[in-house]
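With one protein chain held back, the other chains of the complex are shown just where they sit.
Here is subunit A:
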């Protein structure tokens, strides 16, 4: 696992170097472009990718379901809808979209915990239920924002404020991780055994999922909903690194960071000066990783 982590760090450094220094349109980046556009955008991509992937590990582990992530549960769509409502009815909140996204994710999580997550316990039921919720929320958002002149979600419009807000949310996530300690391991046991060990699983899962919701909410506010991405990244690492989820968090976060920073590099350089939607490129890049899961076949839980 250490070797894989270092390898991912090396790739991340290389991608970062290229992203910061790449001449686009036959011109080198000016100091202003470097500091005000490229650096915040790169930091957002690295942190955002790590947060997206880490939140998937947490949701998969605490829900004991390897086929979910924040997008598949409908949380990301809830964030987009919430921020769209704010943008339509209270535009001054828009610069704080990362923060409001995190808050919306927490609100949707609490709603889901009181409803869908309580009722749907079978893996497939939860998966279909989550997708259903996501589709409904997406439809409402589309209807709400049609003809409003909204631009598509992309890291192209990342601001410095987005980046430091994302960093703050990331730090809150790390603090929650430190408070929760090594308790993610309990979710490897059936709930019955956890209860008998005297652990209040409901409170523990709430703590972890609040952290995960904050992470996915903050990222989604800028990147938009990316179905399957967190799920696949988390599962690829789970297949390659047979270690408890607690130990996989960092390396999964690193792969997420590599994936999103690479996607964003391609999104703004492949068809320059046209900006491609980073989320779409990310989903496209993640798709080949499915082959690793398929190769795993029946060994994949």
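Here is the rule we use: a residue touches a chain if its C-beta (ideal position, glycine included) is under 8 Å from a C-beta of that chain, and two chains touch if they have at least 3 such contacts; residues count from 1.
Throughout what follows, contacts and distances are computed from a predicted model.
Undergrad: Just to verify: the chain that's not displayed, which of "TldD/PmbA family protein", "DNA ligase (ATP)", "Iron(3+)-hydroxamate import ATP-binding protein FhuC" or "Carbohydrate ABC transporter membrane protein 2 (CUT1 family)" does UniProt list as its protein name?
TA: Going by its UniProt entry, the chain not pictured is "Iron(3+)-hydroxamate import ATP-binding protein FhuC".
Undergrad: Just to verify: which one of A:21, A:88, A:135 or A:188 makes contact with the chain not shown?
TA: A:188
Undergrad: Among A:18, A:139, A:197 or A:270, exactly one should touch the missing chain; which is it?
TA: Within the whole complex, the residue contacting the unshown chain is A:197.
Undergrad: I'm checking contacts with the chain that's been left out. Which of A:16, A:61 or A:225 qualifies?
TA: Only one listed residue reaches the unshown chain, and that is A:61.
Undergrad: Check each of A:52, A:238, A:258 or A:281 against the chain that is not shown and name the one that touches it.
TA: Missing-chain contact among the listed residues: A:238.
Undergrad: Name every residue on subunit A in touch with the hidden partner chain.
TA: Residue positions of subunit A that touch the missing chain: 61, 64, 185-190, 192-193, 196-198, 238, 242-245, 301.
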